[in-house]
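Attaching a single structure in C-alpha cells format; questions to follow.
One chain of protein is taken out of this complex; the other chains stay put.
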Amino acid sequence: MEIGLNHYLILSTILFAIGLVGVMRRKNLLLLFFATEILLNSVNIAFAAISHYYGDLTGQMFAFFVIAIAASEVAVGLGLLIVWYKRHGTIDLESMTSMRG
Amino acid sequence: MLSPINVSLESLNLITLAPMLIPVVGALLILVIDILKGGLDRSLYVVLSVLFLALDFGALLDSAGVFGKDGIVLGLFDVMLIDGIAILAQFIIVATSMLFIPLALTHKRFHEFSYPEFFALFLFMISGFQFMVASDNLILIFVGLETASLALYTLIAMHNRDKSFEAAVKYFTMGALAAGFYSFGAMVFYALTGSVEINQIATVLAANGYVDIGYVLVGVVFMLGSFGFKLSVVPFHTWTPDVYEGSSAAMAGYMSIVPKIAAFVVAMRIFEFLVHSGIAWLEFILWIMVVVTMTAANVWALVQTDVKRMLAYSSISHAGFVMAAILVGTTQSNSALFLYWVLFSFTNLGSFSMLWISRQKQLPGYQKTDHSFDKFSGMIITSPMAAIIMAIFMLSLAGLPPFALFWGKVYMISSAVTGGYTILALIMALNSAIAGYYYLKLIVYMFMKDPIASNVDNNGELYVANATLALKSIIGFAIVGTIFAFLAINPLLEFITTFVYNSGY
Amino acid sequence: MLDHILSILIFFPALAGILGFMIDKKSIRAYGIAVGFVEFALSLWLWFAFDSNVSGMQFMENLPLIPSFGINYILGVDGISLFIIILAAFFTMIGIASLTKTKNEKNMIITLLFLQMTMIGVFSALDAIVFYVFWELSLVPMLYIIGAWGGPLRIYASIKFFLYTFAGSLVMLVGMLFMAYFFYQATGTWSFAILDWYRLILPESFQLWLFVAFFFGFAIKVPMFPFHTWLPYAHGQAPTIGSVILAAILLKMGTYAFIRFSLPLFPDASVFFMVPIAVIAIIMIIYTAMVAYAQKDVKQVVAYSSVSHMGVIILGTFALNVEGISGSVFLMIGHGVVSGALFLLVGVIYDRRHTKLMSEFGGLAHVMPRYATIFGIMLMASVGMPLTINFVGEFLSLLGFYEQSHILTLLAGIAIIVGAIYMLSAYKKMFFGNITKDENRELKDVNKRELLALIPLSIITIWLGIYPKPILEPINNSVEAVVQLMHNKSTTVEAKERIPNVSGIVISKTSTREAH
Amino acid sequence: MEKYLYIALFAPLVSSLFSALFTATPKKQFVGIVASFLIFSAFVSSYILLGHIMDGGEPIHVEMMTWMATGNLYIPFGFVVDQISVTMMMVVTLVSTIVHIYSIGYMDHDKGFNRFFAWLSAFVFSMMILVMSDNYAGLFIGWEGVGLCSWGLIGFWFHKDIATWAANEAFIMNRIADLGMLIGLFLVYWNTGTLQYEGAFAAFAQLDTATLTWIGIFLFIGAMGKSAQFPLHTWLADAMEGPTPVSALIHAATMVTAGVYLVIRSNELYSLIPHVGLFIASLGAFVALFAASMALVNRDMKRIIAYSTLSQLGYMFAAAGLGAYWVALFHLMAHAFFKALLFLGAGNVMHAMHDELDPFKMGGLKKVMKWTWIMMTIASLALAGIFPFAGFFSKDTILEAAFAEHHMVIYGVLLFTAGLTAFYSFRLVALIFHGEERYKIFGIHPHEAYRFMLIAMSPLLILAMIAGVFQAPFFEMVEEILGAAEYHIHSHVTLWIMLVGTQIFVGLAILYAYKKYGTWSSVPDGSSKMENSFIYKLLYNQYYIPYAYEEYIVKPYNEISEILWTKVDQKIVDASVDGIAGFFYSAGENTRDMQSGNLSTMLKWMVAGIIILLSLAVVFGLAARYSGEIMAILSGLGV
Partner (left out) sequence: MFEAVAFYLFAFLTIAMFFITVTTSQALYALSALAAGMIFISGFFFILGADFLGAVQIIVYTGAVMALYAFGMMFFDTTREVKEKKGNKFIVVGLATLSAVLVVAIFAAPMLSSNVLALYPAIEGAGNTQSVGLVLFTKYLIPFEVAAIMLLVAMVAGIVLAGKKMDLSLTLLNAEEIEQMDAEINKKVLS
C-alpha cells in the first residue's frame, strides 16, 4: 500500500474542512483562532507532501513562511483580544454586534 | 556536498528594492526616535512620513524611468518583479498615502495619530503593499500581504473605541480565514505545477493544455475567495461596511483605495492568464461576481442611514465595477483599471476626508452615528462651500461628467464594450443609476432639507469641527483633482497604457 | 472673438456664476439680469454672424481633450441648433428677470447661470462625449432647482427626474461607446466627433441596436410615452423658473439629439423604427392629452400638454423628410416659447394664490383681464392656431409625416382636437364664469416685472407665427443637409425610398473636413 | 387696385388692434365708431374691387410675403380677388359694417364694449383672409381665425357658464372638422406639390379619381364642421348664447357659409368627382329637412333662426353638390342679407324683451316695435322664398337645379323643406308680433331699438327685398370662373307649374302658421297633447343628438381621461417605474440582514461563497472531463 500524494492532499483537505467547521462553529474568539491555526497547518502538510513528491523545496519554503505568518497573526490577534477583553470582559463574538445592516 | 554559490551583485538588481526599503527605513527611524525621546508631537511624525513617502515616490520615478528604458526588471533571484503594473500600483499606493497621512493633523486629537507607532506601522504597511505588488512569487505576495494586513488591523484598532476594536477583530478573523484560503489555493497551484511563481504556473499549465482543469478550478476558487475578501467581492465583502464604520473616516477612505489596488494588481497577475486561457467557467464566475458585487452593494448602500457606511458599500460597488477589468482582460481594460483607480483615489479620499473634517467627538441627540445623513441637513445654508465640495465628490462618485470618475467609468465601460461584454457594459452603466440614488440622498440632505437649528446658530461649525490647514489642503487638492481631471486624463491615459502594455497585460 | 464665440457663450455664464458667489445677496438679481442680458446679446450676435446660406457647421472650435481616446472639445452650430441656443439664452435672461422673491435668491441665480452653461453646451457640442458631459451636467442644476425651491413632493420629484434621465442617458452612453468602437474598428482611430461618425456607414443590424441604445437616452429626456411620468412630477413640483427652463429648453435636448444623432447616424434604423415610434408619438399625443384633461392642477395640464406636443415634434422628426424635420425643429422653438410662457403664466397666479388647483380659481378674467389676454394668446398658440408660432411647426410636422403614413397622420392629427379640449376646458375653469372664491376678488393683474417676460414672449409667438422665415430658412438649409446625408448613407431599399433625395443640395457643404 | 385689396384686408385688422388697445378700459363710444368706419372703408374697397371685376377686369393677385417655405413646400401670404372672392368680400364687409354699427347700439350697456369690437373686427379680418387667400393654407388661417373669433364671441359673456361652454363646444367641434381639412391639405400638397389654388387645380386633372375622392371627402369634412352640417351641427344652435349681432354676422351670414365657400372655391375639384358631389348634395338636402324639422317646435327665438340657417346651408350644399356652384354662391349671398336682417331683428326683440328668448312669452309686439316687425316679416318672406324677395330667386333656383339635374328625391325634400321653412318662419313672426301681449305677464316694457340701429339695418332690408335683381349680373360675373350653365327647365310650362306650385305651397304654409299662432294666447306649460307627442319630443330635443353626444362622447371622454390618469398613468406607467426603484430599495431592505454584524455569520458567508464556487467548479470540471460522455448521453436521449 503505497502512500501517494493524493493521500496527503485528501488528509490536508479533511483537516482544512475541520478547520472550516471550527471557524464557523466557534463563538469564542480564542477558540476560533485555534481553528484558523488548523487551516494553516492542514495546508502545511500538503505543501510538505508536494515538496516531497516533487523533490522540490519550494513547498517547504512556503510551509515555513506560513508558520511565520501564523505566529505573527497570533501576536496581533491576541493583542486585539486583550484590548477587547479589558473593556468588555468577554471574548465572545456575540458581544461584537454593534455594527450591522 | 554543497558547493558555494556565487551570486553577482549586479544580477541581484538591488535597486529594485529601493522603493520598498525606504518606508521600512522610515518606520525604523520613527521607532528609534520614539525610543530616544518620547512624547514628541505628531506633526513631526507626519512630516517624517511624508518625507519618506516622497523619497519613495522619487525612487518609484526612478524605477519608472528604468522600466521605460529597459522594460521589465527582475531582481533578487527573480523574486522581485518590477513591471509596469507594479510601478503604477506603487505610484497609487504611495501617492494616496502621501495624501492620507496629513489627515492626521486634525484639529481634535484622536488616539491613533497621537502615537509614533501608528506612523511606523503605517510605513511598514506601505512597504508590505509594495512588496505584494512587486512580485509574482506567491510566497512573497503572501508575506507582503500579511505584513500589510497585520499592520492595518492594528491601525484600525488604534482608533481606540469599541467599534474600532470590533472592526479590527472582524477584519482580522476574516483575514485569517482568507489567509487560509490563499495558502490552500497556492498549494493547489503548487501541486499542479510545482511552482509558486505565477508566470511559471502559467507556463506549465499552458504546456499541459489545462488538462487538470478540475484542479485548476479548485485553486482558482480558493484564490477567488482570498482576493474576493481583499477586494470585498460579494459574498466575501461582509467585513467592509463594519470595518469602515469602525475605523476613522480618513482610515476608511484610505482602506478603500490602497489595499484594494494592491489586491487588484495581484488578482490581475493571477487571473489574467487564466481568463485568457479561455476557461469559460472562470469567465462566467467572474461575470457573475462582478455583476453581483456591483449591484448588491449598490442595493445595500441604498438603505444605509450613515454616510460613511453608505460610502463603504459604494466602494464595494466601485471595486466590483473595476473587477470587470480583470474579467475583460484587455490592455484597454487593465489600463482602465488603473485610470479608474487613480481617479477614484482622489475622489473617494476626498469624500472620506469631508467626513473626517466634520467628525465630532460627542454626538448630539439627533445623530445616532458619526456621520448620519441628518447631520448634513441644510449644509448649503450653513456652510455652502463645504456642501458644494461634498456634492461634487458625490457627483463624481456617481459618475457624472465632467468630474473625475466619469472618465474612468467611460473608459472602463468602453473597454467592456471593446472586449465584447455588451450586457456587462449595460449593467455597469445602469448600476451608476442605482448608485445615483444614494449619492443623491446625501445631496438631497445637504441642499434640499432645512438645516438643524443648532447648526445654524454656530454657523456650520460642525462641518469643519476637525478642520486644519492640512486637512483643508488635502481636500482642496482632491477637489481640484476631481473637477479638473479631464485635463489630466490624456497624459495619464497614455502613461498608463504604455506601462500596462509594456508589462504584457 | 467670433472664432471662439461658442466657447464664450458656454463658459461666460459659468464664470459669471462662480464670480457670483462674491456678490452680495441683495445685488445678485441685478447681476443675474446683467449676465443674462450679455449672454443673450452674445447669442444674438451669433445669429447675426451666422451665415444662413451655409448648411454645415459654423463657428467650429476644436481643441484636443483626450486625443488618445478620440475625445475632443469640438463645438459648432448649424441652423438646427442655433435657435435653440438663442432660446436658451433668452429664457435664462427673462427667467432671471421675472424671478419672484424666493429664499436663497443668490443660489438660485447662480444655479441658473450654471444651467445655462450646460444648456448651451449641449446644443453646441459636436463631440459625443462633450455632448454627454453637458447633457448630464444639466441635470444637476435642475435637480437643485426642483429639490430646493419646489413644492411639497419636491425631493421625490427631483430625484425621480434625475435618476430617470440619468439611467436613460447611461444606456445612451454605452451606445456612444459602441459607436466609437465601431468607428475605431472601421478606421483604426478612436473618435467621438459626431461629424466623423456621420461618415461611418453601419450595417443595418448594428444600426438597430445602437438606435435602441440612443433611443433610451433621448426618449426619457423628451419624454416619450411610457417614459414620461417623471415630467408631471418635475413640473408639478418645480418652481416656476424651473418649469419654464425645463419645458422650454431641457426637453428639447431629447428631440434635438434625435436629429443630431439618431437620424444621420442610423438612417436605416430610423426608417425601420419609424412606425413604432410614430405609434408611440401618437399615444403621447392622444393619451397625454386625455390625461391632461383629467388634471385638477393647471400646471399639470401644461406639463402633460408638453408631453403631447413633444409627440408632434417626434412625429415630425421621424417624417424623415425636409418638411417634417424642419417643422419639428421649428416646433421645438415654438413649443419652447409657448410652454415657457404658459409656465410663467401659471407662476403668476401661483405667486398670488399659492395654489395651482383650477377649482380654486374661476372668473379670473374679471379681475385680471391682461393676464387672461396673455394666457389666451398662449393658449391659442398652444392649440396650434395659425399665425402663432406653434402652428407652423405643427403643420409642417404633420405635413411631413403625411408622406410616410396617411392613417398615422390622421391619428396624430387628433392632437389639434384633444389639445383644444383640455386647453379650453382649463381656460374655462380658470378664467370664465363668476368669481366664486373671495380670495380671488382682490387679485392684482400682471405687474410690470411679469410683463417684462410675457410681452416679449407674446410678440415672438405671433411674430414667428406670421413670419417664420428668418428662422425657418436656416433650419431648412441645415435640415436639407441632414436629409441628404441620411439618403446617401442609407443602405436598405426601403430607407432609400422613404428618405427623399434632396436634389440640388451639395453634400460637400457639410463636409466633415471642417472638423479637422 | 392692389391698394384697395390691402385696405379691404387690413382695415378690419387695424380696427381690431385699435379696439384691442382699449379692452382694459371702460366703454368708449368712439371705439365702436372708429371700428365701424374702418370696416366700412373695407366695404368701400371691396365695392371698388367688385366694380373692377364686374367691368371684366383681370382678377387681382398679389403675393405679400413668404409665410412658410421649407423643402418643396412654399406657402406665401398671397391674395386673390376674383369673382368668387369679391362676392364673398362684398357679403362679408357689407354685413359686418351693418353689424358693427348695429352693435354700437346693441352693446351700449355692456362692460365689454371695446372688447366686443376688437373681437368682431378680428373676425372680419379672419373672414377676409379666408375668402381672399390664394391658397389652401391661407384659407386655413382664416378658417381657424374665424373659429377663434367665434369662440371669443360666443363666449363673450364669459361669466355665463353656458356661453363659455357653447364657445368651447363650437371650437372643439370645428376642430374635428379642421382635422379633416388639414388632412385634405396634406393630400393636396403631396399629390400636387403645392397648396396654391392655381397650381393645385391645374394638377387635379392628372390625378386618379380615388385620390381626388379622398381629397374631396376630407376637404368637405372641413366644410361640414364650419357649416355645421350633420353630424357636426349641434354647436350652431348652442352658439346662440353669444350676443345677437354675433349670431347675425358669424352664425348666419359669413362664417357658417365658409364651408360652402370652400366647396365653391374647389369647384374644379368637385367637378371631377360628381359622386362626392352627389353625396354633398344629399347631405345638404338631408340637413335642410333635418334642421327645418327641429325649427318647427323650438321655443327659442334665436335657435329657430339658427336652425333655419342650418337648413339654408343645406340648400347651399345641395346646390354646390349638384354642380350649381353659382347658385350656391348666390343663395349664400342672398341668405346672408335676409338672415342677418332676421337676426338683427331678433336682437331688437331681445333687447326689448330683456333677453327673453321664448316667443311664446312675447306676442303682439308689432305695436311697440313696428319697424322691427316689418323688417322681420320681410326677412321671413325672403327666407320663405316669396316672390319677389331675395329668397325666391336664390332658393327656387336651387330647386330648379335639383329638378334639372333629375335628382327628384333631393328636389322633393328641398321642396318640402321650403314649406317647413315658411311655416316655422311665420310661426316665429306670428308668435312674436301678433296675438296677445303675453309679455305683460312677466312685467316687461318693451321698446323699439335705437333709430340708428334700425337705419343700419335698412340696407339689409332693401337687399332682402331686391337682391333678386342682381341674379343676372351676378351670373354673368361668375360664369367665367364657375363655368356653370343657367338652369332652365326645358319646358316653360313645367317651369311655371313649378314656380307657381312652390309659391302656393309656401303661401299655404305661411297662412297655416298665421292661423295657428297668430292668435296665440297662452304660454305653453308642457301639458298639451301635442307637447307630449313623440314627434314633438323628438324634435324638441333635437332628435336627442345633443343628449347622445353628452352621454356617449363627452361623458365617456371625461371618464376615460380620468381612468387614464388615475389608473393607467399613475397606477401602471408610473407605478412600474417606481416599482423598479422600489424593487431595488426593498431588495436592499430585505437583504441587509445578511450583514447581521455577527462575525460568525460573516465567516459562514465566506465559507458559503467558497462552497458555491466549488460546487460550480465541480460541475464544470465534471462536465469538462466527461463532456464526451455527456454529449453521447444527450444525443442518446434524442436531445
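By written order: A, B, C and D. Residues from 1 in each chain.
Just so we're on the same page, a residue touches a chain if its C-beta (ideal position, glycine included) is under 8 Å from a C-beta of that chain, and two chains touch if they have at least 3 such contacts.
Everything numeric here is computed off the predicted structure, so don't read it as measured data.
Student: For the chain that was dropped from the view, give me its touching partners among the shown chains.
Tutor: A, B, D
Student: Quick one: say which of B:29, B:72 or B:204 touches the chain that got left out.
Tutor: Candidates B:29, B:72 or B:204; residue touching the omitted chain: B:204.
Student: Which candidate, B:131, B:239, B:300 or B:421, sits in contact with the chain we can't see?
Tutor: Spelled out, the listed residue whose C-beta touches the missing chain is B:131.
Student: Out of B:7, B:51, B:469 or B:487, point to the residue that touches the absent chain in the complete complex.
Tutor: That would be B:7, which touches the missing chain.
Student: Would you write out the residues of chain B that touch the absent chain, in ascending order?
Tutor: Where chain B meets the chain not shown: residues 1-2, 5, 7, 17, 24, 31, 39, 76-77, 79-80, 108-112, 114-115, 117, 120-121, 124-125, 127-128, 131, 137, 139-140, 143-144, 146-147, 150-151, 153-154, 157-161, 164, 191-195, 200, 204, 208, 211-212, 214-215, 218, 248, 361-362.
Student: For chain D, which residues reach the chain that was dropped from this view?
Tutor: Spelled out for chain D, the touching residues are 604, 607-608, 610-611, 614-615, 617-618, 621.
Student: In terms of residues, what is the contact footprint of the unshown chain on chain A?
Tutor: For chain A, the residues touching the absent chain are 1-3, 5-11, 13-22, 24-28, 30-31, 33-35, 37-38, 41, 44-45, 48-49, 51-58, 60-61, 63-65, 67-76, 78-83, 85-86, 91, 94.
What we mean here is this: only the chains that are shown with their structure count from here on.
Student: Which neighbours does chain B have in common with chain C?
Tutor: Output, common partners of chain B and chain C: D.
Student: Calculate how many whole Å lie between the centre of chain B and the centre of chain D, each centre taken as the average of the chain's C-alpha atoms.
Tutor: So the centre of chain B lies 76 Å away from the centre of chain D.
Student: From the mean C-alpha coordinate of chain A to that of chain D, what's the distance rounded to whole Å?
Tutor: Their C-alpha centroids are separated by 93 Å.
Student: Could you tell me which residues belong to chain B and also touch two or more other chains?
Tutor: Within chain B, residues 169-170, 173, 177, 241-242, 303, 437 contact more than one other chain.
Student: Quick one: which residues in chain C touch 2 or more of the other chains?
Tutor: 163
Student: Give the pairs of chains that touch; include all such pairs.
Tutor: Every pair of chains meeting the touch criterion: A-B, A-D, B-C, B-D, C-D.
Student: Could you pull out which chain B residues touch chain C in their complex?
Tutor: 380-381, 384, 395, 398, 400-402, 406-407, 410-411, 413-414, 417-418, 422, 425-426, 429-430, 432-433, 436-437, 440, 443-444, 447-448, 486, 489-490, 493-494, 497
Student: Residues of chain A touching chain D in their complex?
Tutor: Residues 20, 23-24, 26-27, 93-94, 96-101 of chain A touch chain D in their complex.
Student: Can you name the residues of chain D that touch chain B in the complex?
Tutor: Going by the criterion above, the answer is residues 581, 584-585, 587-589, 591-592, 594-595, 597, 599, 601-603, 605-610, 613-614, 616-618, 620-622, 624-625.
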